[in-house]
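Below is a structure I'd like to ask you about.
Of the protein chains in this complex, all but one are displayed in their positions.
Chain IDs A, B and C follow the sequence of writing; residue 1 opens each chain.
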Amino acid sequence: MTPHETTVAPVRAPVILTMAAALNAAIQDAMRDDPTVVLFGEDVGPLGGVFRVTDGLYAEFGESRVSDSPLAESGIVGTAIGMAMYGLRPVVEMQFDAFSYPAFEQIVSHVAKMRNRTRGRVQLPLVIRIPYAGDIGGVEHHSDSSEAYWTATPGLTVVSPSNPADAYSMLREAISSDDPVIFLEPKSRYWVKAELSLPVHTPPMNTAVVLREGTDVTLIAYGPTVKTALATAELAMAEGLSIEVIDLRSLSPFDDETVGASVRKTSRAAVLHEAAQFGGYGAEVAARLTERNFFHLAAPILRITGFDIPYPSPKLEEYFLPSPDRILAALGMWEWN
Amino acid sequence: MTPHETTVAPVRAPVILTMAAALNAAIQDAMRDDPTVVLFGEDVGPLGGVFRVTDGLYAEFGESRVSDSPLAESGIVGTAIGMAMYGLRPVVEMQFDAFSYPAFEQIVSHVAKMRNRTRGRVQLPLVIRIPYAGDIGGVEHHSDSSEAYWTATPGLTVVSPSNPADAYSMLREAISSDDPVIFLEPKSRYWVKAELSLPVHTPPMNTAVVLREGTDVTLIAYGPTVKTALATAELAMAEGLSIEVIDLRSLSPFDDETVGASVRKTSRAAVLHEAAQFGGYGAEVAARLTERNFFHLAAPILRITGFDIPYPSPKLEEYFLPSPDRILAALGMWEWN
Amino acid sequence: MPHHCDMSLNVESLVESTLTAPRPLRLIDDTGRAAPPDEAGGLALPDPATLLSLYRRMVVARRFDVQVTALTRQGRLATYPSALGQEACEIAAVAALGTEDWLFPTYRDSIALLTRGVPPEQILASFRGDWHSGYDQNAHRIAAQATPLATQALHAVGLATASKLKRDSTVALTLLGDGATSEGDAHEAFNFAAVWQAPVVFLVQNNQFAISVPLDKQMRCRTIADKAIGYGMPGYFVDGNDVAAMYAVTSAAVENARGGHGPTLIEGLTYRMEAHTNSDDPSRYRDAGDLEVWRRRDPITRLDTYLGAVGALSDAERADIRAEAEDLAADTRECMTRSAPVDPLELFDHVYATPHPALVEQRAFLEAELAEHAAAASSTSGTAEAGGTR
Partner (left out) sequence: MPHHCDMSLNVESLVESTLTAPRPLRLIDDTGRAAPPDEAGGLALPDPATLLSLYRRMVVARRFDVQVTALTRQGRLATYPSALGQEACEIAAVAALGTEDWLFPTYRDSIALLTRGVPPEQILASFRGDWHSGYDQNAHRIAAQATPLATQALHAVGLATASKLKRDSTVALTLLGDGATSEGDAHEAFNFAAVWQAPVVFLVQNNQFAISVPLDKQMRCRTIADKAIGYGMPGYFVDGNDVAAMYAVTSAAVENARGGHGPTLIEGLTYRMEAHTNSDDPSRYRDAGDLEVWRRRDPITRLDTYLGAVGALSDAERADIRAEAEDLAADTRECMTRSAPVDPLELFDHVYATPHPALVEQRAFLEAELAEHAAAASSTSGTAEAGGTR
């Protein structure tokens, strides 16, 4: 994957953008730069998407490049595959994680495998955007974390931005990638703001970044839990604990180098996610870091995650999601030496 | 989950049965004992299933209890849900792992969540049988290992037998369970034989068993890799290495007690599966064993698995699957002390 | 050796009857007059007592719907998908069912639940965020309201098939939206039902929008009812704002199913008068003028006119019905003042019949955490507040 090309247009004046607006700008710029980029899905047209990520694009690019499809997720992904085979770069939206499940067969059996099946002859440069995870007080089926399904599927690239700058840069990179990308947009972060000079370039989307340096323990987060990790680090400082915070950004591939280096430095780590723990993505993080860095570890890598239950109703969400309190309590369980 | 009730019929004379025949007998006995058990799916009727697991059942129980459904997996699981809501115990077949994917939404959003959504009022006593994994020289899409998708889904119970006795006993238990069970039948083991006196009772399906005791290292296997583990242990003996082999049987829940005890005893372990490593079920095994037994481990828990690629074509299968050679080589990588 | 199966009903004539309805069937027109016979497709107008009871239930249901929308605007509910304008479909569906039958509703169909006897507090539990579903599914024979579109149609087919296998007389009726018919599951449900001759009725409320997406971006067929032809089942295209026609067709379909004659697809042509949910903004995608057109086709007004004209609805009865509706509205407002007792530890109780051991551990973990927080809170402020900070 190469980072997206710099647009011909010069860097624009800084503006304050929400993550939703940054994603919108990324699609808009990609569509302006590359006529093969097309966008479709449920309600992405005149409405601009239920999270307004595609706001205004129908007006600018018209029905032929931005369209509301019939209401069928397998249909959306399946037709995107055909379009990609013919040289387009479709960007499609699944309205919520749980509504990507009807497209599961198309994603797992075709999106992930087409290049391999055809020995590299047929590539599928498509992006599947998924408003991801919970913490929005949503009713059932609106707050799932689906990443474990995608990361367990060879052939997929899975990324999740945690802030507006990454949202812009990583989405542009995903759109220009020749590989299909599952792009997980943390719903609870859509409205966080940042000042950006577009087109902003952040590090390549397949790399993790150290967001905050620390010496005692590494907190590994991605998407919605990055803010939780940063808040925890802040609180921990008061308790005299120095936390290093890593934003994975790329779930698959995993940046062993960056994360491994941090863990070797701190010798302690915990991974955070909203999804249930059992079989969750955190298991991969813990297992591979342990495999590769066992003799550097002073304690097992912890997983601080949702419980092994379906995502709860809004009034119980707060008991489910990993909180700084819960994380600090978990970290305190280690015997420091 | 309670083990299935003993049938009124006395224990029958020992017969030699393949795993396919043992599964067949389990369904037959369950249907004889309980009129609410019904069976349907693709080709399970007169043909007796593509693996002949349902052979003869159509003839015995007739169209009303054994039927070929239209060719649609979401339809099969979705209608099974409705039947279970009305008091039946449907046993349905997905013809191969990859053909369960069209049913993904029904399984993840309903089968797994119905009891929780209804606060225990609506239970779904249904069994989804999936001829599972590879090593059968199958063309593409016929050898997937789908367990990571199911084990990452709270609300599902996921089991896999490795031998005819377990096949019989666990399938009967799954059918009598009030919870929905994903029943993974290792395709490559359908034709292994054992002498059985039916109805055979093996340990409860949610427990792991130590199949072979050893002192140096624990090999954790399930379904198709159990035979690989046993073969490896046999070979290792010659090299002076004493391997303990555990057959997990239940993937979700995980039997922390049995496996943890073994790992604490040997202080070294490896988990085997055919599925790709990244995000695979082995990550959960390694992560949770490490969390709970870190200070007993002399080495990281290894994962010896398929590569992070789509399941290969038949001629390349042998390079992909974990072999005793590969396992022994991996074990040799540890520094013994 | 026929290339297709023998059918117990004559498909040729079935196809023709489905196709001969280019205009929706109706019994009472927009203006509240009895529709001419050629629009009624041979259906008989229900008797005045039945119509009066349908009227009463529509009025009450609308009052509830309007009340809940108002409460939602006040921020008292997390979300509420209104069925304003769709009362004829919703009430006819419920009225056509016997107590032994099952209803499979969607998020949109709260007033159907109300009409079938679910108390407001229990209906609203999910929209308030208390529980995923707040009523007793078995007691009411109403499945949990479905969110993943069209998935419940398969559950209905399965339940109906189980009823048939057990030789029971239970029929299942499922509500679906126009948009939901695009999902693969709708197709599979229609097909399984037809092949298995399941006693099930599919009632598609064609309110002409799937959130923002209008019907012409959803499908291209002449009517949704025409889709029935492709499955070999009868299809009816009905004026979904005429409760008389909706009730007549749906009752006939339910009794047809009960009699062993298999499934029916019914399209009720109606209009979603409100936003998709409170978080939607219809001004972005539809013309306010359409609302006016459809307001003139209002299902309650037209039945009011009709019943008044035939002398079956007096002002006293109107007042009585209005009073019942206002009582319900008051009850609904009142129940919002009560907080449902949500217990965080129940999170672990219903995932499995027998909890997996890890859940037992996690329950104990949360229990300890809550106790600790309560202790900390009471030691600092004197008031116990459970739960972690985020």
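To be clear about the criterion, contacts are C-beta pairs under 8 Å (C-beta built on N, C-alpha and C of every residue); 3 or more make two chains touch, one makes a residue touch a chain.
Owing to the predicted nature of the structure, the values given are computational and were not obtained by experimental measurement.
Peer 1: What shown chains does the left-out chain touch?
Peer 2: Those shown chains that the absent chain touches are A, B, C.
Peer 1: Among B:G155, B:G260, B:G282 or B:P312, choose the residue that contacts the chain missing from this document, as touch is defined above.
Peer 2: B:P312
Peer 1: Taking the full complex into account, find the residue in A:R52, A:R117 or A:K265 that is in contact with the omitted chain.
Peer 2: A:R117
Peer 1: Could you pull out which residues of chain B are in touch with the chain that's been left out?
Peer 2: 42-43, 45-48, 50, 67-72, 74-75, 98-99, 101-102, 135, 137-142, 228, 277-278, 307-310, 312-316, 318-321, 323-326, 329
Peer 1: Can you list, in ascending order, the chain C residues touching the missing chain?
Peer 2: 1, 3-7, 11-12, 15, 19, 22, 182-188, 191, 194-195, 206, 208, 215-223, 226-233, 269, 290, 293
Peer 1: In the full complex, which bits of chain A touch the chain not displayed? Write them out.
Peer 2: Its contact residues with the unshown chain are 1, 38, 64-65, 69-70, 72, 74-75, 77-88, 90, 102, 105-106, 109-110, 113-123, 154-155, 157, 177-179, 206, 252-254, 256.
Here is the rule we use: only the chains that are shown with their structure count from here on.
Peer 1: Based on mean C-alpha positions, I'd like to know which chain lies farthest from chain A.
Peer 2: So the farthest one, by centre of C-alpha atoms, is C.
Peer 1: Taking each chain's centre as the mean of its CA atoms, how far is chain A from chain B in angstrom?
Peer 2: Comparing mean C-alpha positions, chain B is 32 Å from chain A.
Peer 1: Averaging over Cα atoms per chain, report the distance between chain B and chain C in Å.
Peer 2: Spacing between the chain centres: roughly 39 Å.
Peer 1: Quick one: which residues in chain A touch 2 or more of the other chains?
Peer 2: Residues 74, 98, 101-102, 140-141, 278, 307-310 of chain A each touch two or more of the other chains.
Peer 1: Two-or-more-chain contact residues of chain C, please, as numbers and ranges.
Peer 2: 131-132, 148, 184-185, 351, 356, 358 - these are the residues of chain C that touch more than one other chain.
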